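Please find one structure pasted underneath; my questions will follow.
The complex appears here minus one protein chain, its other protein chains still in place.
So, chain A:
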Amino acid sequence: MDFEAVIGLETHIELSTVTKMFCGCSTVFGHPPNTQVCPVCLALPGSLPLINRKAVEYTIKVALALNCQIQSFCQFHRKNYFYPDLPKGYQISQYDLPLGRNGYLEINTEDGTRKVRIHRVHMEEDTGKLIHSGLTGRISEAQESAVDFNRCGVPLLEIVTEPDLRTPEEAKIFLSSLRNLLQYLEVSDCNMEEGSLRCDANISVRRGDMDELGTKTEVKNLNSFRFLSRALQYEIERQKKILAKGGVIRQETRHFDATTNRTTSLRSKEMAHDYRYFPEPDLVPLEISDQWVDEGRRSLPELPGAKRLRFMEGYGLPEYDAEALTSSRAMADFFEECAKRYHRPKIISNWLMGDFTSLLNATDTAVERSKVTPEHLTEMLKLIDEGVISGKIAKSVFEEMFNTGRMPREVVEEKGLTQIADEEELARLVAEVIAENEKATGDYREGKGSALGFLVGQVMKKTRGRANPELINRLLRERLGGS
(Lines give C-alpha, C1' and ligand atoms only; values in the text may rest on other atoms or scores of the structure.)
Protein backbone atom coordinates (compact mmCIF):
# COMPACT_ATOMS: atom_id res chain seq x y z
CA MET A 1 0.00 0.00 0.00
CA ASP A 2 1.23 3.48 -0.84
CA PHE A 3 0.93 6.06 1.89
CA GLU A 4 1.27 9.79 1.59
CA ALA A 5 2.16 12.07 4.48
CA VAL A 6 0.36 15.36 4.97
CA ILE A 7 2.17 17.95 7.06
CA GLY A 8 1.28 21.40 8.33
CA LEU A 9 3.61 23.57 10.40
CA GLU A 10 2.86 25.93 13.21
CA THR A 11 5.77 28.26 13.89
CA HIS A 12 6.33 30.74 16.69
CA ILE A 13 8.68 33.63 16.14
CA GLU A 14 9.89 36.09 18.74
CA LEU A 15 9.92 39.57 17.25
CA SER A 16 13.11 41.56 17.71
CA THR A 17 11.48 44.60 19.27
CA VAL A 18 13.39 46.34 22.05
CA THR A 19 10.55 45.91 24.53
CA LYS A 20 7.85 43.34 25.24
CA MET A 21 4.44 43.12 23.61
CA PHE A 22 2.45 44.84 26.34
CA CYS A 23 4.97 46.55 28.62
CA GLY A 24 8.30 48.39 28.54
CA CYS A 25 10.50 45.54 29.83
CA SER A 26 13.54 44.64 27.74
CA THR A 27 13.46 41.57 25.48
CA VAL A 28 17.21 40.91 25.52
CA PHE A 29 18.00 37.19 25.71
CA GLY A 30 20.27 35.60 28.28
CA HIS A 31 20.11 38.02 31.19
CA PRO A 32 19.89 36.74 34.79
CA PRO A 33 16.47 35.32 35.74
CA ASN A 34 13.62 37.71 36.58
CA THR A 35 15.54 40.91 35.88
CA GLN A 36 13.27 41.95 32.96
CA VAL A 37 9.99 41.73 34.78
CA CYS A 38 7.37 44.32 35.80
CA PRO A 39 3.83 44.30 37.26
CA VAL A 40 2.36 43.60 33.78
CA CYS A 41 4.62 40.54 33.31
CA LEU A 42 3.66 39.29 36.77
CA ALA A 43 -0.06 40.07 36.40
CA LEU A 44 -0.05 42.07 39.60
CA PRO A 45 -3.51 43.44 40.40
CA GLY A 46 -4.27 46.70 38.66
CA SER A 47 -1.59 46.34 35.98
CA LEU A 48 -2.77 46.92 32.42
CA PRO A 49 -1.27 45.93 29.07
CA LEU A 50 -0.48 48.48 26.36
CA ILE A 51 0.24 47.35 22.80
CA ASN A 52 3.74 47.86 21.35
CA ARG A 53 3.20 49.73 18.06
CA LYS A 54 6.38 48.32 16.53
CA ALA A 55 5.25 44.73 17.11
CA VAL A 56 2.10 45.48 15.12
CA GLU A 57 4.14 47.10 12.34
CA TYR A 58 6.44 44.07 12.18
CA THR A 59 3.44 41.75 11.99
CA ILE A 60 1.94 43.78 9.15
CA LYS A 61 5.23 43.47 7.27
CA VAL A 62 5.35 39.71 7.77
CA ALA A 63 1.71 39.28 6.75
CA LEU A 64 2.34 41.30 3.58
CA ALA A 65 5.54 39.42 2.74
CA LEU A 66 3.55 36.19 3.13
CA ASN A 67 0.91 37.52 0.71
CA CYS A 68 -1.80 37.54 3.38
CA GLN A 69 -5.01 39.51 3.49
CA ILE A 70 -4.71 42.06 6.28
CA GLN A 71 -7.61 42.17 8.68
CA SER A 72 -8.68 45.83 8.82
CA PHE A 73 -10.44 45.28 12.14
CA CYS A 74 -8.63 42.98 14.47
CA GLN A 75 -8.49 42.38 18.17
CA PHE A 76 -6.86 40.40 20.91
CA HIS A 77 -8.46 37.54 22.81
CA ARG A 78 -7.72 35.84 26.07
CA LYS A 79 -6.73 32.21 25.79
CA ASN A 80 -7.43 30.82 29.24
CA TYR A 81 -5.36 28.05 30.80
CA PHE A 82 -3.38 27.51 33.95
CA TYR A 83 0.30 26.89 33.71
CA PRO A 84 3.03 28.32 35.93
CA ASP A 85 4.82 30.00 33.02
CA LEU A 86 1.89 32.38 32.61
CA PRO A 87 1.02 34.34 35.75
CA LYS A 88 -2.22 35.84 34.40
CA GLY A 89 -3.89 32.47 33.92
CA TYR A 90 -4.41 33.40 30.27
CA GLN A 91 -2.30 34.28 27.28
CA ILE A 92 -3.19 37.39 25.29
CA SER A 93 -3.47 36.05 21.76
CA GLN A 94 -5.65 36.42 18.68
CA TYR A 95 -8.59 34.21 17.84
CA ASP A 96 -11.15 34.75 15.09
CA LEU A 97 -9.69 38.06 13.92
CA PRO A 98 -5.97 37.42 13.33
CA LEU A 99 -3.99 40.19 11.67
CA GLY A 100 -3.27 38.23 8.50
CA ARG A 101 -4.76 35.23 6.71
CA ASN A 102 -4.97 33.35 3.42
CA GLY A 103 -1.42 33.95 2.31
CA TYR A 104 1.27 31.78 0.78
CA LEU A 105 5.01 31.34 0.66
CA GLU A 106 6.77 30.05 -2.43
CA ILE A 107 9.44 27.47 -1.81
CA ASN A 108 11.96 25.94 -4.20
CA THR A 109 12.01 22.18 -4.07
CA GLU A 110 13.72 19.67 -6.31
CA ASP A 111 10.47 19.44 -8.29
CA GLY A 112 10.35 23.19 -8.86
CA THR A 113 8.59 26.09 -7.17
CA ARG A 114 5.69 25.28 -4.85
CA LYS A 115 3.19 27.50 -3.11
CA VAL A 116 2.63 26.62 0.53
CA ARG A 117 -0.55 28.29 1.72
CA ILE A 118 -0.46 30.27 4.95
CA HIS A 119 -3.58 29.82 7.02
CA ARG A 120 -3.00 32.67 9.45
CA VAL A 121 -0.49 35.06 11.00
CA HIS A 122 -1.29 36.36 14.44
CA MET A 123 0.22 38.21 17.39
CA GLU A 124 0.50 36.94 20.94
CA GLU A 125 2.83 37.02 23.90
CA ASP A 126 5.51 34.52 24.84
CA THR A 127 5.40 32.71 28.16
CA GLY A 128 7.99 32.47 30.93
CA LYS A 129 10.60 29.76 31.03
CA LEU A 130 10.26 26.70 33.25
CA ILE A 131 13.50 25.15 34.37
CA HIS A 132 12.89 21.54 35.30
CA SER A 133 16.37 20.45 36.18
CA GLY A 134 20.02 21.22 35.96
CA LEU A 135 19.66 24.43 37.94
CA THR A 136 20.95 22.99 41.16
CA GLY A 137 21.38 19.53 42.58
CA ARG A 138 18.28 20.09 44.61
CA ILE A 139 15.90 20.64 41.76
CA SER A 140 16.75 17.53 39.76
CA GLU A 141 15.40 15.37 42.53
CA ALA A 142 12.70 17.61 43.89
CA GLN A 143 9.10 17.82 42.79
CA GLU A 144 9.61 21.41 41.78
CA SER A 145 10.26 23.65 38.79
CA ALA A 146 11.89 27.07 38.76
CA VAL A 147 10.27 29.89 36.79
CA ASP A 148 12.02 32.77 35.05
CA PHE A 149 9.63 35.41 33.68
CA ASN A 150 12.13 37.35 31.52
CA ARG A 151 10.63 35.81 28.39
CA CYS A 152 7.07 36.28 29.57
CA GLY A 153 5.41 38.91 27.36
CA VAL A 154 7.99 38.94 24.56
CA PRO A 155 6.10 39.63 21.28
CA LEU A 156 5.41 36.37 19.53
CA LEU A 157 4.19 35.78 16.02
CA GLU A 158 2.31 32.61 15.22
CA ILE A 159 2.41 31.54 11.59
CA VAL A 160 0.29 28.53 10.64
CA THR A 161 0.43 26.80 7.25
CA GLU A 162 -2.29 24.81 5.53
CA PRO A 163 -1.48 21.07 5.35
CA ASP A 164 0.37 21.55 2.07
CA LEU A 165 3.67 19.85 2.84
CA ARG A 166 4.26 16.23 1.85
CA THR A 167 7.72 15.20 3.02
CA PRO A 168 10.10 16.00 5.88
CA GLU A 169 12.41 17.51 3.26
CA GLU A 170 9.70 19.92 2.09
CA ALA A 171 8.96 20.89 5.67
CA LYS A 172 12.61 21.68 6.17
CA ILE A 173 12.76 23.77 3.01
CA PHE A 174 9.65 25.65 4.06
CA LEU A 175 11.03 26.41 7.50
CA SER A 176 14.34 27.56 6.11
CA SER A 177 12.63 29.76 3.48
CA LEU A 178 10.41 31.25 6.17
CA ARG A 179 13.40 31.94 8.37
CA ASN A 180 15.24 33.54 5.47
CA LEU A 181 12.22 35.74 4.71
CA LEU A 182 11.91 36.88 8.34
CA GLN A 183 15.60 37.66 8.45
CA TYR A 184 15.28 39.72 5.25
CA LEU A 185 12.44 41.63 6.91
CA GLU A 186 14.64 42.20 9.99
CA VAL A 187 11.76 41.44 12.33
CA SER A 188 13.39 38.53 14.17
CA ASP A 189 16.83 36.98 14.45
CA CYS A 190 15.15 33.55 14.16
CA ASN A 191 17.80 31.99 16.35
CA MET A 192 16.55 28.45 16.93
CA GLU A 193 19.05 27.76 19.70
CA GLU A 194 17.81 30.74 21.69
CA GLY A 195 14.22 29.79 20.93
CA SER A 196 13.33 32.82 18.84
CA LEU A 197 12.08 30.44 16.10
CA ARG A 198 10.14 27.39 17.27
CA CYS A 199 8.19 24.85 15.32
CA ASP A 200 5.40 22.33 15.90
CA ALA A 201 4.00 20.05 13.22
CA ASN A 202 0.64 18.48 12.44
CA ILE A 203 1.10 15.18 10.68
CA SER A 204 -1.25 12.66 9.19
CA VAL A 205 -0.85 9.84 6.73
CA ARG A 206 -3.33 8.70 4.10
CA ARG A 207 -3.49 6.04 1.44
CA GLY A 208 -2.39 7.40 -1.89
CA ASP A 209 -5.85 6.93 -3.43
CA MET A 210 -7.73 8.77 -0.69
CA ASP A 211 -8.78 12.40 -0.82
CA GLU A 212 -9.72 13.07 2.76
CA LEU A 213 -7.08 13.55 5.41
CA GLY A 214 -6.24 10.94 7.99
CA THR A 215 -6.32 11.56 11.73
CA LYS A 216 -3.49 13.86 12.66
CA THR A 217 -1.11 14.10 15.57
CA GLU A 218 0.65 17.22 16.72
CA VAL A 219 4.37 16.89 17.38
CA LYS A 220 6.04 19.48 19.56
CA ASN A 221 9.64 20.43 20.32
CA LEU A 222 11.00 20.55 16.76
CA ASN A 223 13.46 23.24 17.53
CA SER A 224 16.19 22.62 15.01
CA PHE A 225 16.17 21.70 11.34
CA ARG A 226 17.67 18.35 12.21
CA PHE A 227 15.02 17.61 14.82
CA LEU A 228 12.29 18.65 12.42
CA SER A 229 13.16 16.10 9.77
CA ARG A 230 14.01 13.36 12.25
CA ALA A 231 10.79 13.80 14.18
CA LEU A 232 8.69 13.93 11.02
CA GLN A 233 10.37 10.82 9.63
CA TYR A 234 9.77 8.95 12.83
CA GLU A 235 6.16 10.05 13.15
CA ILE A 236 5.30 9.28 9.52
CA GLU A 237 6.77 5.77 9.86
CA ARG A 238 4.94 5.23 13.14
CA GLN A 239 1.60 6.16 11.60
CA LYS A 240 2.22 4.11 8.44
CA LYS A 241 2.97 1.02 10.52
CA ILE A 242 -0.22 1.41 12.52
CA LEU A 243 -2.33 1.92 9.39
CA ALA A 244 -0.68 -0.95 7.52
CA LYS A 245 -1.71 -3.24 10.34
CA GLY A 246 -5.26 -1.97 10.09
CA GLY A 247 -4.94 0.11 13.25
CA VAL A 248 -6.31 3.54 14.07
CA ILE A 249 -4.33 6.74 14.71
CA ARG A 250 -5.23 8.46 17.91
CA GLN A 251 -5.51 12.24 17.72
CA GLU A 252 -3.05 13.49 20.31
CA THR A 253 -0.12 15.72 21.08
CA ARG A 254 3.27 14.05 20.97
CA HIS A 255 6.64 15.20 22.16
CA PHE A 256 9.85 14.65 20.18
CA ASP A 257 12.74 13.38 22.26
CA ALA A 258 15.99 14.18 20.47
CA THR A 259 18.01 11.69 22.48
CA THR A 260 15.90 8.69 21.50
CA ASN A 261 14.75 10.07 18.11
CA ARG A 262 11.20 9.09 18.99
CA THR A 263 7.94 10.86 19.57
CA THR A 264 5.97 9.99 22.67
CA SER A 265 2.42 10.72 23.69
CA LEU A 266 1.83 13.67 26.01
CA ARG A 267 -0.95 12.18 28.08
CA SER A 268 -1.06 15.09 30.47
CA LYS A 269 -2.48 17.30 27.75
CA GLU A 270 -5.03 14.84 26.50
CA MET A 271 -7.86 16.61 28.26
CA ALA A 272 -9.70 18.41 25.51
CA HIS A 273 -8.41 21.93 25.04
CA ASP A 274 -10.97 24.30 26.39
CA TYR A 275 -9.43 27.74 26.25
CA ARG A 276 -12.68 29.71 26.60
CA TYR A 277 -11.45 32.48 24.33
CA PHE A 278 -13.08 35.86 24.80
CA PRO A 279 -12.17 39.38 23.65
CA GLU A 280 -9.46 40.92 25.82
CA PRO A 281 -11.32 43.66 27.70
CA ASP A 282 -8.09 45.44 28.68
CA LEU A 283 -7.12 46.17 25.06
CA VAL A 284 -9.19 48.15 22.59
CA PRO A 285 -9.38 46.75 19.04
CA LEU A 286 -6.99 47.58 16.22
CA GLU A 287 -8.01 49.26 13.03
CA ILE A 288 -5.41 48.69 10.35
CA SER A 289 -6.03 51.44 7.80
CA ASP A 290 -5.21 51.11 4.10
CA GLN A 291 -2.68 53.83 4.63
CA TRP A 292 -0.93 51.80 7.30
CA VAL A 293 -0.87 48.75 5.05
CA ASP A 294 0.57 50.86 2.20
CA GLU A 295 3.28 52.17 4.47
CA GLY A 296 4.07 48.60 5.44
CA ARG A 297 4.23 47.57 1.82
CA ARG A 298 6.54 50.45 0.94
CA SER A 299 8.85 49.55 3.82
CA LEU A 300 9.33 45.97 2.59
CA PRO A 301 12.88 45.30 1.45
CA GLU A 302 13.60 43.35 -1.72
CA LEU A 303 12.53 39.82 -0.81
CA PRO A 304 14.51 36.64 -1.54
CA GLY A 305 12.57 35.65 -4.68
CA ALA A 306 12.97 39.06 -6.31
CA LYS A 307 16.60 39.25 -5.33
CA ARG A 308 17.27 35.83 -6.85
CA LEU A 309 15.84 36.95 -10.18
CA ARG A 310 17.79 40.19 -10.11
CA PHE A 311 21.01 38.30 -9.37
CA MET A 312 20.39 36.15 -12.43
CA GLU A 313 19.43 39.01 -14.73
CA GLY A 314 21.62 41.79 -13.35
CA TYR A 315 24.81 39.84 -12.73
CA GLY A 316 24.32 37.01 -15.21
CA LEU A 317 24.62 34.39 -12.47
CA PRO A 318 23.30 30.84 -12.97
CA GLU A 319 20.11 30.03 -11.05
CA TYR A 320 22.01 27.76 -8.69
CA ASP A 321 24.38 30.57 -7.68
CA ALA A 322 21.56 33.10 -7.32
CA GLU A 323 19.64 30.70 -5.11
CA ALA A 324 22.63 29.96 -2.89
CA LEU A 325 23.69 33.59 -2.53
CA THR A 326 20.20 34.87 -1.67
CA SER A 327 19.48 32.11 0.82
CA SER A 328 20.66 34.51 3.48
CA ARG A 329 20.39 38.26 3.36
CA ALA A 330 23.84 38.69 4.87
CA MET A 331 25.42 36.59 2.10
CA ALA A 332 23.49 38.45 -0.59
CA ASP A 333 24.64 41.79 0.83
CA PHE A 334 28.20 40.52 1.01
CA PHE A 335 28.03 39.52 -2.65
CA GLU A 336 26.69 42.88 -3.75
CA GLU A 337 29.37 44.76 -1.84
CA CYS A 338 31.98 42.63 -3.63
CA ALA A 339 30.30 43.19 -7.00
CA LYS A 340 30.66 46.95 -6.51
CA ARG A 341 34.41 46.54 -6.14
CA TYR A 342 35.17 43.79 -8.63
CA HIS A 343 33.85 43.33 -12.14
CA ARG A 344 33.46 39.54 -12.49
CA PRO A 345 30.37 38.43 -10.52
CA LYS A 346 30.76 34.73 -11.30
CA ILE A 347 34.28 34.67 -9.85
CA ILE A 348 32.99 36.32 -6.67
CA SER A 349 30.13 33.85 -6.52
CA ASN A 350 32.52 30.89 -6.84
CA TRP A 351 34.58 32.07 -3.90
CA LEU A 352 31.53 32.80 -1.76
CA MET A 353 29.82 29.46 -2.45
CA GLY A 354 33.10 27.56 -2.24
CA ASP A 355 35.89 28.50 0.15
CA PHE A 356 33.95 31.15 2.06
CA THR A 357 30.91 28.96 2.77
CA SER A 358 33.00 25.94 3.76
CA LEU A 359 35.09 28.00 6.18
CA LEU A 360 31.96 29.60 7.64
CA ASN A 361 30.41 26.18 8.14
CA ALA A 362 33.56 24.59 9.50
CA THR A 363 33.98 27.32 12.10
CA ASP A 364 30.25 27.83 12.70
CA THR A 365 30.58 31.53 11.91
CA ALA A 366 27.81 33.82 10.68
CA VAL A 367 28.54 35.84 7.52
CA GLU A 368 28.14 39.11 9.38
CA ARG A 369 30.73 38.07 11.97
CA SER A 370 33.30 36.95 9.44
CA LYS A 371 36.72 38.61 9.58
CA VAL A 372 36.86 38.48 5.79
CA THR A 373 35.05 41.49 4.37
CA PRO A 374 34.12 42.27 0.75
CA GLU A 375 37.24 44.42 0.65
CA HIS A 376 39.45 41.47 1.62
CA LEU A 377 38.00 39.19 -1.04
CA THR A 378 38.01 41.70 -3.89
CA GLU A 379 41.56 42.89 -3.14
CA MET A 380 42.65 39.27 -3.28
CA LEU A 381 40.87 38.69 -6.59
CA LYS A 382 42.70 41.69 -8.00
CA LEU A 383 46.03 40.20 -6.88
CA ILE A 384 45.17 37.07 -8.86
CA ASP A 385 44.29 39.12 -11.93
CA GLU A 386 47.51 41.11 -11.65
CA GLY A 387 49.47 37.86 -11.61
CA VAL A 388 50.85 38.54 -8.12
CA ILE A 389 49.48 35.28 -6.75
CA SER A 390 48.22 32.12 -8.41
CA GLY A 391 44.66 30.88 -7.97
CA LYS A 392 46.02 27.98 -5.98
CA ILE A 393 47.96 30.16 -3.56
CA ALA A 394 44.88 32.38 -3.24
CA LYS A 395 43.14 29.56 -1.42
CA SER A 396 45.64 29.63 1.40
CA VAL A 397 45.69 33.43 1.39
CA PHE A 398 41.92 33.36 1.76
CA GLU A 399 42.07 30.95 4.67
CA GLU A 400 44.69 33.11 6.37
CA MET A 401 42.51 36.20 5.90
CA PHE A 402 39.53 34.30 7.24
CA ASN A 403 41.42 33.33 10.38
CA THR A 404 43.23 36.60 11.05
CA GLY A 405 41.33 39.34 9.22
CA ARG A 406 44.57 40.63 7.68
CA MET A 407 44.55 42.17 4.21
CA PRO A 408 45.64 39.92 1.32
CA ARG A 409 48.66 42.01 0.28
CA GLU A 410 50.00 41.82 3.82
CA VAL A 411 49.52 38.03 3.95
CA VAL A 412 51.16 37.52 0.57
CA GLU A 413 54.19 39.63 1.41
CA GLU A 414 54.74 38.23 4.84
CA LYS A 415 54.46 34.63 3.78
CA GLY A 416 56.45 35.15 0.58
CA LEU A 417 53.60 33.87 -1.55
CA THR A 418 54.18 36.17 -4.49
CA GLN A 419 54.25 34.40 -7.81
CA ILE A 420 57.68 33.90 -9.29
CA ALA A 421 57.44 36.12 -12.31
CA ASP A 422 61.18 36.21 -12.82
CA GLU A 423 61.68 34.37 -16.12
CA GLU A 424 65.33 33.60 -15.46
CA GLU A 425 64.65 31.89 -12.19
CA LEU A 426 61.79 29.94 -13.70
CA ALA A 427 63.86 28.97 -16.72
CA ARG A 428 66.44 27.51 -14.39
CA LEU A 429 63.78 25.39 -12.66
CA VAL A 430 62.34 24.32 -16.02
CA ALA A 431 65.77 23.12 -17.09
CA GLU A 432 66.13 21.16 -13.87
CA VAL A 433 62.78 19.46 -14.35
CA ILE A 434 63.57 18.53 -17.94
CA ALA A 435 66.85 16.99 -16.83
CA GLU A 436 65.20 15.03 -14.03
CA ASN A 437 62.34 13.65 -16.13
CA GLU A 438 63.75 11.96 -19.18
CA LYS A 439 60.79 9.71 -19.73
CA ALA A 440 58.18 12.47 -19.70
CA THR A 441 60.23 14.74 -21.93
CA GLY A 442 60.74 11.85 -24.31
CA ASP A 443 57.01 11.13 -24.34
CA TYR A 444 56.25 14.74 -25.06
CA ARG A 445 58.71 14.91 -27.94
CA GLU A 446 57.07 11.79 -29.40
CA GLY A 447 53.79 13.68 -29.47
CA LYS A 448 52.22 12.77 -26.16
CA GLY A 449 50.75 16.17 -25.27
CA SER A 450 49.56 14.98 -21.85
CA ALA A 451 53.16 14.65 -20.66
CA LEU A 452 53.42 18.43 -20.67
CA GLY A 453 50.88 18.68 -17.84
CA PHE A 454 53.02 16.37 -15.73
CA LEU A 455 56.10 18.51 -16.32
CA VAL A 456 54.22 21.71 -15.47
CA GLY A 457 53.19 20.03 -12.24
CA GLN A 458 56.80 19.20 -11.42
CA VAL A 459 57.86 22.82 -11.86
CA MET A 460 54.93 23.98 -9.72
CA LYS A 461 56.03 21.59 -7.04
CA LYS A 462 59.51 23.08 -6.98
CA THR A 463 58.01 26.56 -6.56
CA ARG A 464 55.47 25.37 -4.00
CA GLY A 465 52.67 26.62 -6.21
CA ARG A 466 54.06 30.07 -6.61
CA ALA A 467 54.65 30.07 -10.36
CA ASN A 468 52.37 31.27 -13.10
CA PRO A 469 51.30 28.08 -14.89
CA GLU A 470 50.96 29.80 -18.25
CA LEU A 471 54.50 31.07 -18.06
CA ILE A 472 55.85 27.60 -17.17
CA ASN A 473 53.89 26.18 -20.03
CA ARG A 474 55.43 28.58 -22.47
CA LEU A 475 58.97 28.04 -21.12
CA LEU A 476 58.64 24.26 -21.30
CA ARG A 477 57.37 24.35 -24.85
CA GLU A 478 60.25 26.61 -25.90
CA ARG A 479 62.80 24.31 -24.28
CA LEU A 480 61.34 21.12 -25.63
CA GLY A 481 60.82 22.60 -29.03
CA GLY A 482 57.24 21.44 -29.26
CA SER A 483 54.45 23.29 -30.96
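FYI, a residue touches a chain if its C-beta (ideal position, glycine included) is under 8 Å from a C-beta of that chain, and two chains touch if they have at least 3 such contacts; residues count from 1.
Note that contacts and distances are computed from a predicted model.
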Could you tell me which of "Photoactive yellow protein", "ABC transporter permease", "Cation/multidrug efflux pump" or "Aspartyl/glutamyl-tRNA(Asn/Gln) amidotransferase subunit C" is the UniProt name of the chain missing from the displayed complex?
"Aspartyl/glutamyl-tRNA(Asn/Gln) amidotransferase subunit C"
Hidden-chain contact residue, picked from the options A:G195, A:P279, A:G305 or A:P469:
A:P279
Of A:T17, A:T127, A:T161 or A:N468, which sits in contact with the chain we cannot see?
A:T17
Any idea which of A:V6, A:C25, A:L243 or A:A451 touches the chain not displayed?
A:C25
Tell me, which residues in chain A touch the chain that this view leaves out?
17-19, 23-26, 32-39, 42, 50-56, 75, 80-84, 130-132, 135-136, 138-139, 142-149, 255, 264, 266-268, 271, 274, 276, 279, 281, 283-287
